[in-house]
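Encoded as structure tokens, the structure appears first; notes follow it.
One chain of protein is taken out of this complex; the other chains stay put.
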Amino acid sequence: MSPVNVGRPTRPLDSVDASVPAPRARGLQQEEPLIFDRGGWGKSGVDFETGGEDLSAPDLAGLERAGPVELPGLSEPEALRHYVRLSQKNHAIDLALYPLGSCTMKHNPRLGEKMARLPGFIDIHPLQPQSTVQGALEVMDTLAHWLKTLTGLPAVALSPKAGAQGELCGLLAIRGAHEARGDARSTVLVPTSAHGTNPASAAQAGYQLREIAQTADGRVDLTDLAARLGPDVAAVMVTNPNTCGLFERDVVEIARLTHEAGAYFYCDGANFNAIVGRVRPADLGVDAMHINLHKTFSTPHGGGGPGAGPVVLSAALAPYAPTPWLVHDEAGLRLEEHSRGEAAASQGRICAFHGQMGMYVRALSYMFSHGSDGLRQVAEDAVLNANYIKARLSGVMSAAFPDGPCMHEALFDDAWLEGTEVTTLDFAKAMIDEGFHPMTMYFPLVVHGAMLIEPTETESRRELDRFCDALLRLAAAVRAGDVERFRQAPVHAPLRRLDETLAARRPRLRWTAPAA
Amino acid sequence: MRFTKDHEWVDLVGDIATIGITAYAAEQLGDVVFVELPEAGRALKAGDAMAVVESVKAASDVYAPISGEVTAVNGELGDNPQTVNDQPEQSGWFVQVKVADAHDVDALMDRAAYESFLATL
Partner (left out) sequence: MRYQPLMPADRAQMLAVIGVDHVDDLFVDVPPVARLAGPVDLPAHASELAVERALGRMAGRNRVAGSGPFFCGAGAYRHHVPASVDHLIQRSEFLTSYTPYQPEIAQGTLQVLFEFQTQVAALLGLPVANASMYDGSTACAEAVLMAARVTRRRKTVLSGGLHPHYGATTHTLAHSAGIEVHRLAAAVDAEAAVIAAIDADTACVVVQTPNVFGSVTDVTAIAEAAHAAGALLVVVTTEAVSLGLLKSPGEMGADIAVAEGQSIGNGLNFGGPYVGLFACTEKLLRQAPGRLCGETVDAEGRRGFVLTLSTREQHIRRDKATSNICTNSGLCALAFSIHMSLLGGAGLATLARLNHARARRTRDALAAIPGVEILTPRFFNEFAVRLPRPAAEVVEALARWDVLAGVPFSRLDPAAGLDDLLLVCATETTTAEDIEALTEALSAEIAA
């Protein structure tokens, strides 16, 4: 039941309840309780225009709930304080470098935010008559044109809600193509270094999974691939540039072997930002590739989404793209929302409505801003920045693949920590005390104690140097044997290390009222 | 008590085998946070995935070392998964199985053989 605060105060007004620990504030860092701890039961921070309506007697044949949902309310000033205080406990790209390898945390242009909030985009309904949303369809059509031109592939399905859905959608198109020629297949091949969504999507698409071995220099082992290809293999799923931050040198051969076996070549395009404008995946033999708009085209990550994962498709796979399809006809642009007509062979819907329109506008704003020249520069600077970090740190930290350039991310292993009693985790947590977000740790799984650093193209040289200097100072502290500093880290963050074991053993996933 | 290369132990009394994971396995997993056990009555074939043991960052399948029918599962692990870390080879047992063929158990490693096997890892 809601603890409703009514009646007289229960203790003298000038006393402090000693049983409650004093909230800790560190300068501008305020401790902030849960909204449920603050009271506000029965309160609302929203006023309504109820003029003339009788709100007392719903016409619902007894299906109305007994009372309001038991949730507290906040006035606007309370809400602002609550969320602003909470926001200050977060790291953000706008604060400092966010070197999460494979996540692509780059600057998010605010123009995209402004454009997505134009009433003509944010305040239109997905099922308005299509004659009244021709501008929205033009956004989709233009975005499709840019994605097709940048990848060299002839078709694109825009609707996948995120990269993982793009993977699934691409695999379902592959399934459709095989089944249409009476050649149903059971298996998808994925390198051991693949991101977890690849095997999970393959399983969700109803395929069995087989892993492909990796060579000592961090690429797909062609001999192993050739041995595993066969009439049961539907697709080979390879990330390129791969999760070790390396370009698959033999990618054309991978595609050739795949096609020779009657399978399709699916490319995980999570790292497209490293090659956009310089390489078209179609020229590598790719049949399908999803593009994380929230990575390459910098729509904000928002603390875990929303993203968008359009998937480009070859001519052979295009007939099996999900609905809706965008088609040109005499009246202008039209969405074919059902599996009929030109979309008769479609795999069907993978979500309601038409996908992530708000993300399309932001991505298109980013594309227009950069243009073909700026996008090429994106790839070059992303790769340059990563190689610069690799060069500066390699003297002290051990690069996992020291020979040759990396692409947009620099991968280190923990060989350089051997014998120091400092782990990758400790080292990464110590970065927090230096004002940086840790790099991606323990991924890819094929590199021991992996540290994957992706600076992106939106970091200045000064910021890259500041970051490298901080890591080199930390590395010097490791060598000096200052193990405690690393074990204890972070000490300057809003909280110390959290007990994840406790969280998992006794899951508390929502607030519950304290026992009376 | 007998052992497998997948780091399970089997303790046969009569035709009932008690099965758990070894101290080495528990140590490698780190803090165990959850154990998913089969339902009693399930028929197991040697090599079947019969349970899942989870730490914070990893989930591992536990394979049936022998064939037989599950007669009991250790319900205590639901409330106290840390028992697997604290007493892996005693009260941290997973299941009891009525073995199909007791000779299967004899074929597993004895402690000395298991310890030599561990030394090779």
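By written order: A and B. Residues from 1 in each chain.
Throughout what follows, a contact is a pair of C-beta atoms (placed from the backbone, for glycine too) under 8 Å apart; a residue touches a chain by one contact, two chains touch by 3 or more.
None of these values were measured; they are calculated from a predicted model.
Touching the missing chain, out of A:45, A:231 or A:402, is residue A:45. Touching the missing chain, out of A:153, A:172, A:212 or A:318, is residue A:172. Residue A:507 is the one among A:402, A:481 or A:507 that touches the chain not shown. Residue positions on chain B in contact with the hidden chain: 33-34, 36, 54-59, in rising order.
Just so we're on the same page, only the chains that are shown with their structure count from here on.
A straight line joining the Cα centres of chain A and chain B is 38 Å long. Taken in their complex, chain A has these residues touching chain B: 442, 500-501, 504-505. Within the complex formed with chain A, the chain B residues making contact are 31, 33-34, 54-57, 81-82.
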